Structure formats: structure tokens, C-alpha cells
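What follows is a set of notes on a single structure, which appears directly below.
The complex appears here minus one protein chain, its other protein chains still in place.
Naming follows writing order (A and B), and every chain is counted from residue 1.
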Amino acid sequence: MYDLSCADVTKRFGTFTAVENVSLDIPSGSFFSILGPSGCGKTTLMRMIAGFETPTSGDIRIKGESVLSLPPNKRNVKMVFQHLALFPMMNVGENIAYGLRCRGEAKSEIAPKVARVLDRVGLPGSEDKRIDQLSGGQKQRIAIARCMVLEPDVLLLDEPLGALDLKLREHMKIELKQLQHQFETTFLYITHDQSEALVMSDNVAVMNAGKFEQIGSPKALYDQPASGFVAGFVGDSNILAGTLREARGSEARVDLDGGGHVIGRVCDGSVAGDRVEVFLRPESLRLGAADDGTSLTGRVESLLFNGASSRVLLDVNGQLIEVADPEQASALAKGATASVGWTPERARIFARRSA
Amino acid sequence: MSRPGLSDASRLSLILLFTPFVLWIGLLIILPQVGIGYVSLREKISWNEYSFGLKNYVDFLGEPVYRNTLLRTAWMSILVTALALLIGFPIAYYIAKIARERSRAALFLMCLIPLWVSDLVRAYGWIVLLRETGVISTALVRWGIINQPIEMLYNDVTVVIGLVYTVILFMIVPLVSTLQGMDDALLEAGYNLGGSRLTVLRRIIIPYAMPGIVSGCIITFMLTAGSYLTPILLGGKNSSWFTEQIYNQFITRYNWESGSAFGVALLVFTSFVVWAGLRLTGQSLATTVAKD
Partner (left out) sequence: MQKSGPLLFVYRAYMVIFFIFLVSPLVAAGVFAFNDSMFPSLPWNGFTWDWFFSPVEPKLGLFHDDRLLQGMGNSLYIGLIVATLSVAAGTCNAFLFERKQFPFKNALFVLMVVPLVIPGVILGISILVFASMIANFADQQLGLFLTWLRPGVPLVVMGQFSFLTTITSLVIAARLQKFDISLEEAALNLGASRLRVLLTVTLPFLFPAMFSAFVVAFLVSFENFNTTLMLVGSDAPLTITMYDRMVKVGSTPVLNAVSVVLMLGSGLLALLSVVAQRPKKAG
């Protein structure tokens, strides 16, 4: 049984369609992310699930039952807000107890439940602290505890890591994944940061302009993107614009706008004459001579050192190509001429994305 | 809270919230003003018999005493407003711009204190100071500066001073609010580009502070024109301030029709002055008074 399902959910604000025919099914106990740029409609979708907006059409089901007729305070999906929305006039204990008191639980039961959940998020004994005494990471965990103490069917997280600095964000990604396992609750996480989605999720839906472009495991999205948008949004890619010259089976030759031609694999229904883009991941490029059609030559523009993520920037006909080939890169110097090559199936060809 | 379409609960809460507002504005502001308009058009012939017409207004305009009192009230109010602006602007500027952070709050608070104390106490204080048997007079005699005690009340100059005193804080407070919002960089740019102090004042500070100035002027003008205690206590029997006429008609003579006409006249006249002022300077009530 799916903990949360959306069936063809659509939301229109006047003439503007924020969400269009979105369907998803989230299995119980999994970590599901919705990944997309700002304005793609993911927040609207989440607000509909929580009950703060009503879908124009479609259904939302929790544990098999439609919740459209339920107001936001009666749905068993709890939400961690973007800026956490911890109540400043209450201390930590009162914040966490809030939902329990709304349910009418006995005082004698509330205190031990609060203590237990604080324990589980790693902040035992903080009941009496004031909200403004907490650090960013601690506030995160209290916000989650406040929801988890109510044992919800689904936990909604609205870009909760945005306000944290980089190191803390990296740390929290791992923590959130561990918390999800610990509580064995279904998490629905929305973000515009693809590394968050990839690291934490069992499944990811990539959303663009109100529609889901692809749903799949992080690896599937990375290795087998279904559209140019997904290929460009998930992971790093070098993107070469051009026109499809001819196709032979699944391989095709593309004449690049900047000059020259490359051979790659057609991943959607593009045919000869279409305007396309060729996507090459930095790690699929190998420095050194290669066959005609599967290589590019240019001048080394700069050598970017970043530990294991070091890159070589190659200027090919005015476009900068990023190459991740650390072993060969050490032999290069700035200004030298170099070539990179790839195997055809690693160059993905998609129809050109709209701007 | 979701917006799309008014749910029943949402509509109910709108109606509930609207009710106090409607009752308040309708019953206590709008209808009473209509009421005095209505009564002002009435003329008592005998007990419970009334005729309608503009007799009260005609009487008002025809009687020199009434006409002149209104005009006098009006021009003195304008004078007081102008003085309050001239005297108060440097004070407001100092508090907003020149004083240091700590002293700013203290100065502002000191300005507010006389505001909190009643008109009555302030007028009484001036009486104690200025009357013939008052502090200044007896002190001057004591120190041999003059031979006889001097009566400093009951003349126009004192009334103006007293009124300026009463209203100047209502001029300073909006000015301080507005000036505080002004970025120092604007001034520095003005000087940097070659302006003299006067130019910067005229071209940069005053235009920026205009909403505050207009707001302050409207409030002080209305307060002055509507003032009762200060002109009467400091001006004595010869004060001839228009609010006194209204009081006389209502309470002393029990001529409500005439009193209402006077009230309407005052309201219309002062509203006109305020409207003209707003038009001239291109502001509106929402941008000035409500910014408090």
C-alpha cells in the first residue's frame, strides 16, 4: 500500500497552471524527493498535500483514502516548514507538545513522549530551552521532533536545509537519512538542490514547469535521464548545441553550432533536422587522442584544483568544456592544446530544451 | 490560510470582523456627522415644530462676530502651524540625524512626555507662569526689572505661544519618523556633488521629508483649530476662538441648530484647508497621517 498517492493533480491560478497532471505513488517507509528549480510548482504541490491549497482537479490519497475533504488540521501529514516555523513564544518542550495537546492527550502521557522524541533526535533534556538559544542544526531537529512525536503517516519537508551553511548542510543530509530510517516514516522532501535529492532519496521526481519529467531512483536519473531537462539538471553536464545530421540505429551525428561534429546516442524521439543538445558528463571524457566524431580538441583554459573533484577547462571553439580526468590532467599545462574523447553511448542527444 | 474562493467559515469570520468596524464608523462617525448636518438645517419655531432651511447658515454668515471668529481662528491656526514647522523642524532634524544613538531615544522620550500630560495641566502651567500674580511677573518685580506686576495672559501673542507649545510635538514626531528613514548617503552625495548647506536643505532634505511635513501640518492645523482649552484659558474673555462659539451655542444657549451649523462650518472649513494642502503638495491621507 502506498502511504501517499497523487492522481493527476492539477492546480490552476487563473490562467496560470502551477501544477499539471502530476501523479506519484510513494511506498511506505521510503524517502521520496521532488527536485526542481524555483517556480516549478513543487511548493504548490506540497501545500496541496498538506491542505493549504485545494487542487483544481485530481485526487490526493493517504494510505489509500482520499483526503481532499479534510481541512489541514485533520490530515495526518506533518510538515517541516522552510523557515521551520518554531513558535517563538514557547520553549522547546511546549513546541513539541503542541500537537499532542491539540489531540487532547493527557499531561501525564505528554511529558514522557516529548522526552522520548528528543532523545531520538539526539537532544535529550532540552525541554526548557528557548527557541532563540538553539543553533541552526538544533532548530532543524526540534522542528522534525515536533512532527515526529505525532507519528504521522507522511512527513513533508519543504527545503529545510536552505538556511544552513555548507558544512552543516552536508552533515544534516546524512542525519536526515538516518532519522528517516530510525523513525521508519515516509519522507516527502522538496528541494532545488540536486545533491540533496540524490544523496538522501530512494526515489526522486524531477519537476519542471508544473510537470514531472521523470520519476526514478537517483542512479536511474543520473545514468538514464529521460529528457534534456533532467540530463541538464541532475549532475553536471557539458551541453553542446547543434542540429541532428543523420541517425543510424540509436547512434546519430550532430553538427555543432560552434563548428565540427560529434557522434552520440539519441535518447528521445529526435530525428534528422531537429535542433538538439548533446550532453557529456565531465567524468565520461578521457584526455588523449580519440576517434573522429567522438573527440573534441581545444586549448587548456584553466586547471581547477578541487581535490577529488578537480577539473580541466578546455576552450573548444569558444565554449568551455569541463573534463574530470585527474590522472591525465596532471600532465597538462595552461595554454596547451589537448583532446578529449568518449564512447558514443555516453554522449546523450536530446531535443533542445526551451529556454 | 488559503485564499481561493471564500469558504463558509471564511465568509463568516469576515462578517464577524466587519461588524465592530461598521458599527463603530457607522454609528459613531458617519451618522453623527450626518446628524449635525441635518440639525444644522433645522430651525425651531416652537416646541416640537421645525422648519428647514439655511437660516442658521445665513445667520452665521451674516453676523460679523461669528464670521470673524472663524476667520480669526483659521488664520491664527495657520500661523501656529507655520511657527510649529519652523521651530520644530530643526529639533526634529537634530533628533533624527545629529544626536547619537543613545541620546536619540532619550531625547525622543523627553519630547513625548509633555504630550502624555493633559492639555489642562500644560495650560495651567502657563497660567501659573504668566499671570499677573504668577511666577515670571513676581520674579521680575522682585529683581527690580519692572515696578508693577505685569499681566502677560489674555492677549494674542500668549495664545499663539500657548498653542504652538501644545501642538509642536505633533509636528516633531512625524518629522522625526520620516527623517530617520533618510539614508545619510543621500546627504553625503549632495555635498559631494558640490551643494552648499542651503542647497542640500532645499533640494534634498525638504522634498524627502515632505510626507512627514504635510502629515505634521495637517495634524497640527486640525488640533489648533479644534483646540478649546488653550485659547480660552490663556486668552480669557477676549479670546474669540471658534470652538468657544460652538460650546456657547450648545451648552450655554442650548441652541443646537445654530451650534450644529457652526460645527459643520468648522468641519467644512478645516477639511477644505487640509484638502487644499494635500493637493498642493501631492499627497493623500493614506500616505501621510496613517503612516504613524
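Heads up, the rule we're going with is that a residue touches a chain if its C-beta (ideal position, glycine included) is under 8 Å from a C-beta of that chain, and two chains touch if they have at least 3 such contacts.
For clarity, every value in this text was computed on a predicted model and none was experimentally measured.
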Output for the hidden chain's shown neighbours is A, B
Answer key for A:146, A:169 or A:311 versus the chain not shown reads A:146
I'm checking contacts with the chain that's been left out. Which of A:50, A:67, A:92 or A:157 qualifies? A:50
Using the touch definition from the top, which of A:79, A:142 or A:244 touches the missing chain? A:79
Name, in rising order, the residues on chain A that touch the hidden chain in the full complex. 50-52, 71-74, 77-79, 81-83, 85-89, 98-99, 102-103, 130, 132-133, 146-147, 150
Where chain B meets the left-out chain, the residues are 1, 3, 9, 13-14, 16-21, 24-25, 27-29, 31-33, 35-36, 39, 87, 90-91, 94, 97-98, 109-114, 116-122, 124-129, 133-135, 138-139, 142, 165, 187, 191, 197, 200, 218-219, 222-223, 225-229, 233, 243, 246-247, 250-251, 256, 259-260, 263, 266-267, 270, 274, 284-286, 289-290, 292
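Everything below uses one rule, namely that only the chains that are shown with their structure count from here on.
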Averaging only over C-alpha atoms, locate the centres of chain A and chain B and give their separation in whole Å. 61
